[in-house]
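These notes are about the structure you will find just below.
Only one protein chain is missing from this complex, and each of the others stays in its spot.
Naming follows writing order (A and B), and every chain is counted from residue 1.
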Amino acid sequence: MSNKKLIVSLSPHTCGKDSVSRIMYDVLIALMPAFIVSMYMFGFGALRVTLIAIFSCVLFEYLIQKFMLKVKPTINDGSAMVTGLLLAFNVPSNLPWWMIIVGSFVAIAIAKMSFGGLGNNPFNPALVGRVFLFVSFPVAMTSWPVPILTRFKLVDAVTSATPLSIVKEGLKNNIATSELITKLPSYADLFFGKLGGCIGEVSVLALALGGIYLLYRKVISWHIPVAMIGGVALFSGILWGFNPEKYMDPMFQILTGGVFLGAIFMATDMVTSPMTPKGMIIFGVLIGLITVVIRVFGAYPEGVSFAILIMNAFVPLIDKFCKPRKYGFVKVKND
Amino acid sequence: MSGYKELKTFPKGGIHPEGHKISADKAIELLKMPEIVSIPVSQHLGAPAKPIVVANDIVKVGQVIAESGGYVSTNIHASVSGVVSKIDKVMDASGYKRLAITIKIDGDDWLEGIDTSLDIKKKITLSKEEIISKLQKDGIVGLGGATFPIHVKLSPPEGKVADILLINGVECEPFLTADHRLMLEKGEEVLIGTQIIMQALGVSKALIGIEANKLDAIEHLSNLAKNYSGISVVVLKVQYPQGAEKQLIEALTNRQVPIGGLPIDVGVVVQNVGTAFAVYESVQKNKPLVERVVTVTGKNLKNPSNFLVRLGIPVSNLIKAAGGLPDQTGKIVSGGPMMGKALNTPDVPVTKGTSGILLISENESMRGEVLNCIRCAKCAWHCPLGLEPYLLMNLVEKGFYDQAQQEQILNCCECGTCGFTCPADRPLLDYIRLGKSIINQKLREKS
Partner (left out) sequence: MNFTIFYTIISLSSLGILAGVILYFVAKKFKVIEDPRIDEVNEALPAANCGGCGYPGCRSFAEACVKATDLDNLFCPVGGNKGMNDVAKILGIEVVEKEAMLAVVRCNGSYKNRPRTNIYDGTTSCKIVHNLYSGETGCSFGCLGLGDCVKSCKFDAIYIDEETGLPVVDEEKCVSCGACVKACPRLLIELRLKGKANRRIFVCCSNTEKGGIARKNCVAACIGCGKCVEVCPFGAIEMRENLAYIDYKKCKLCRKCVSACPTKAIYEINFPPKKPKIEPTAEIKMEETN
């Protein structure tokens, strides 16, 4: 017929609308409500940290891909932006600028690119960056600006403790929980985010909104968030049942310290989470367990980041043993 | 929504590609005859047929021109009358040149005894054995795409008994409408054909599975089926790959074919509606398989249509009849977009397995850039067979064929669901196919 060359390839000849960048931009959109709340709470500080983190993450990825790996930079896929935003969400709003850049460097260069870039990293890059900062600069990472009051101050803001560190300190000094609660923000404040803490972790409501969006867009499934929050509630509930004066109640444990941020955005990171529903539930519940163990018995008041990173290491193992049920194996003849 | 409350479907995986059934309301038209046709001798699964005519022989429509080359093989009949001009290798839909009999058309002279009228003949006079040998003689194969000779399927091996017949009217591939039109226009014939197959199998129950996006066909066949005992129409959810054999069996009967087994192992035989129609024509009208319904479709095509096509007519003629090849065509696919085969030239003949011709525009033809796997697990979640395509691809890429075999790579039905869902545009199915062919080759070498 015509002289034009036809294209030949194997089936399927059509493709769904999903793409890596669509997934990444969906995550960014889902993080927006939490970002807006953090802007309200921490003002310019939050904006400053977020912009520096995103910019430096994207820049590091670009530089490494362009000049070290000599491949086509893939910064347009949005994954570096997600890493930057998540890293920013995990640090206090008064962190010095150079620490943010160090954290971004660790996240992108060490945790992501050295393993082969997007898809090959065994650990969540943003969390590796956060934990690196946390271990290296414990003081800077644990002085939290007081929300709302410090909105227009950039660095030397008034700082306060997070509810979890108040509890940790209090319990160490043998103060009963019933007494401690009077010093803590109300559950409503915890829910809407009126408390000291990392930029993104304060408002449970905003994070849950983002989670619902991600579920609607089928970027994440319900298994990991539900299992992880359930896991935290379950194990802290067991301890609380034993001795309510010594251990905080499960509601408090869930609403504080980035459980929601971790459950919805960090643990569900596709690259570093299991692939089957069964594996996801095991993964989530164990993160919950480790979180409670670190919070209650460990030296740190918070445990979500460590718990997720520890479980990231077990993902290949979980994937190996939690396989999807294969077709044709249901009726095995007289085994 | 469809108005049906509970729609049956297969339990695991599946996707919902856009339907694009743009030719669904186009009645089946008779395609104009070209001057020359090339009839490949290998239009079915199994051994190629052996030509029994030589150049310059005069043949009539329906005459056997190539004889079955073994048990799993079947006869090939002249689909036109005229003079055999040559027997030579011709490019066919397989992408390779294979033996074909080329006939120069001269009139339309049918072999005596073939009833070409449109009268419906309901009474079945032949016995079980007679039906099977008649179908074998008339070259009937499964017209759904696999082109498996029907007489093999209808003769279960020793010790295995079929108790139910499933007629596949799902047509879950986007774009294709050939079966849909056939059910609407030849409903009665399809049901009689179903009855004939039931008789040949000795089963008393047959289910016709139709996806809920073909409401007119469902209504039409359900009304007709009231007059036929044992045949009922089941509405299925619109979900790809509903029409794949294993998925259809599970959706309709809740049985799972064991790994490495055949549908007959769970007492099921599946046939396509097109096959049921061909069976009717063969047994009741003495008409061998010389024509089939082919959908010619595509978003840019002027007149997407359904044609009744004599086998051997070049695909380019079909496209011409449907309004000509649009300028921006990038791909010509024989079959649907999910499982069809891209053609390297439009001059290949229509064969028994051609269910549709799909034209894809240039900007939709090229695959996206392959990115790293982000372990989103969409391929594994959507795989109807519970496989892990990302893992299989990695294993094949790295050459771990034994491990891939343990992961049941051979169970893959190549439905293309994994490639469709992959956000990183990874060529999952390319590698799975490669692994399958290498492992099959190794297994053959072993035995």
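Odds and ends about this structure:
The working rule: a contact is a pair of C-beta atoms (placed from the backbone, for glycine too) under 8 Å apart; a residue touches a chain by one contact, two chains touch by 3 or more.
Please read all numbers here as calculations on a predicted model, not as lab measurements.
Considering the intact complex, the chain excluded from display touches A, B. Note that of B:Ser155, B:Gln328 or B:Thr345, the residue touching the chain absent from this view is B:Thr345. As for the chain not pictured, it touches chain B at residues 89, 91, 94-97, 341-342, 344-345, 365-367, 427, 430-431, 433-434, 437-438. Panel shows chain A; residues 5-10 of it touch the chain omitted from the view.
In this text, only the chains that are shown with their structure count from here on.
Partner chain A is touched in their complex by these residues of chain B: 12, 15, 17, 95, 174, 246, 256-261, 266, 316, 319, 325, 327, 329-333, 335, 337-346, 358, 360, 362, 364-368, 371-378, 380-381, 383-388, 408, 411, 414, 416, 419-425, 427, 429-430, 433. Contact residues on chain A toward chain B in their complex (touch as defined above): 1-2, 4, 6-16, 18-20, 22-23, 74, 77, 116-120, 270-273, 275-276, 323-333.
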